[in-house]
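Rather than the whole complex, this shows some of its chains in their spots.
Chain nomenclature is as follows: A and B, assigned in order of appearance, with residue numbering initiated at 1 for each chain independently.
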Amino acid sequence: MRLLLQEIRHNPLLWLLIFVPIVLVVEKLQPHAYTLHFVLSILAIVPLAVLLSHATESVAAKTGDSVGGLLNSTLGNLTELVIAITALQAGQYTLVKASIAGAITTNSLFMLGACFLLGGLRYHVQEFNRVAARFQAGLLFLATVALLIPSTIGARLTAENARFNRELSLALSVLLLLAYALGLWFSLKTHVEMFAGAAEEEEAAWPIGLALGTLAGVTVFVALVSEVFVGSVQEAAKDFGMTPAFVGFIVVALVGAAAEMAAAFSAARKNRLDLSVSIALGSSAQIALFVAPVLVLLSSFVGPAPMDLNFWPGAVAMVFFATLTATLVTNSGRSVWFAGVLVLTVYLMFAAALYLLPPSSAG
Amino acid sequence: MRLLLQEIRHNPLLWLLIFVPIVLVVEKLQPHAYTLHFVLSILAIVPLAVLLSHATESVAAKTGDSVGGLLNSTLGNLTELVIAITALQAGQYTLVKASIAGAITTNSLFMLGACFLLGGLRYHVQEFNRVAARFQAGLLFLATVALLIPSTIGARLTAENARFNRELSLALSVLLLLAYALGLWFSLKTHVEMFAGAAEEEEAAWPIGLALGTLAGVTVFVALVSEVFVGSVQEAAKDFGMTPAFVGFIVVALVGAAAEMAAAFSAARKNRLDLSVSIALGSSAQIALFVAPVLVLLSSFVGPAPMDLNFWPGAVAMVFFATLTATLVTNSGRSVWFAGVLVLTVYLMFAAALYLLPPSSAG
């Protein structure tokens, strides 16, 4: 416990934890102050995500390289998963899908581009392990194809096709999870030497008891705050003049990935671009090949109706171009500041389109 | 003749030749047992394809490198061509188009992916000639653009546009054949040194008389069996609960490419990945740039009406993603087992979608 308090003292981001009790209290006292709920819940989720991330890594550090890698690769996006499950329970499928597509796009464009830019402003040319980047870009490519199948091979929505979409989504989800599992085996076991350089920095790991306790406790708090967040997001978006698409794709994605971003940016500035690229693309791949299929499978038990992989064409297009951009830009294994500008501009163009979109068009 | 019998004794796949007379007899005796026709004709086509392949190579071996390469590059997919012409005569345009798109997809995803996986399970990292792979991926890319043009630049089907589609298909077919011819000149004449390593293994070549005789005789049998196959495929698909799209894309393609697959898989296990990649991508390119345009041109003379290059959007999407996958995965000139998993997963996702597709949606 003392370790936890010490950590909090040293990391100003964790001071935001004060907003966790605040948001829960405000939600009870002023149940209709949606905009306030929205802002407070964002402020509360960010430090929780940082804690969750550190706790996962500590557990991983104690359990050996392979099991640890596995844990990092499945719980690394626990925040996104909890937010999405909460939205699933509330029947907000559009928000779930937008946040999945948004997280993939944000991690592989904004996070990657900002790393290239931040690193490139300090170093003339940076190098990174392109084999690892190709592996993760390959996984992302797979997920992109899966998202494109329902809308290209699949057919328009009629009664018969609703069943087709459900069955197809289940089949694709199982294939994605299988490919993800084999990918972990490949990168953590059979060809682990290819991924040298992408190892996370050694932070002081917590004792296993504290780590597990934090993992369990913080997950509960993330779930509680997510409920406030999901319940307020639509009303708040209206007040801020933001389209629901913009909130789902951009705001939720940035909030959910705050912890990974802090780590990736810091690594880029230390010329450890291997690690930055690995966090950015690995996080994207994890959401696409683990979080999304798990949500599809879970949706049969949680939430009012099963969810399919039939995404809004605009979302599919964004994921496709994000993957293509990430693939092309990481292909050479070298980076300069302008590569960051290119990738960030693609992201800003998407963000502009979503911000301007007439409210009824997306989803 | 003794050589032929000796070959048959040593290659268990050729024992299936017994099904050639069986299927022809059964078709006469039980003209409506479509499911039986379907199964028997598949069993009969596989060994005929193997014979045809060996005969073509023997003729090629006797005629010198360049003419031989030319023969291999035009008669290498004779089985697919004969099946398609038979279907064309029967007016089954949907089956023809599905089998073209299916053959391209199957060869550049299933055959390539299985080679990577089979080779990678035995060797940690395999290398192959990436210049040759790029050349064939480039040809495939060209064909993909040709297939995409009618549906993107072209317009919806009205009376005026039927003529447009026909003229455009003829023009595109001529351009594809021209590019294919120049590609042969490039790879067999002007830049032959770039393709080192992709040379086929020296099998005992047959004497030219036997080879030519086999070529002629077996082609007749393939045509006869194809007729039974084409005549039974739709009824049989119903009985098996398979969609026509699945049969056209997956079953016909796997049957037609059985001979090439045997050769490609065997090369991969002997660490001759150059040859495997060359067979898989070369076969795809040959179907896309030689078989398909020849069918379009032939369709003015054979069959009830001319065929165009206006493919079902789902088929175009599959060919596009198969080409993109093959391009990205062969780009580095190195392969590991997980590359095979990635490519095979893309194929399995397509197969799943086709299998689940409501019967009326494709075509």
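Everything that follows uses one rule, which is that a contact is a pair of C-beta atoms (placed from the backbone, for glycine too) under 8 Å apart; a residue touches a chain by one contact, two chains touch by 3 or more.
Just so it is clear, the structure is predicted and the values come from calculations on it, not from any experiment.
Every protein chain here is a copy of the same sequence, 2 of them drawn, and the whole complex in this file adds up to 3 copies.
The rule is simple: only the chains that are shown with their structure count from here on.
Our note on geometry: chain A versus chain B, Cα centroid distance of 41 Å, whole angstroms.
Within the complex formed with chain A, the chain B residues making contact are 124, 313-314, 317-318, 321, 325, 328-329, 331-332, 336-339, 341-342, 345-346, 348-350, 352-354, 356-358, 361. Chain A makes touch with chain B in their complex at residues 134-135, 138-139, 141-142, 145-146, 148-150, 152-155, 160-161, 164, 167-168, 171-172, 175-176, 178-179, 182-183, 186, 190-191, 194, 327, 331.
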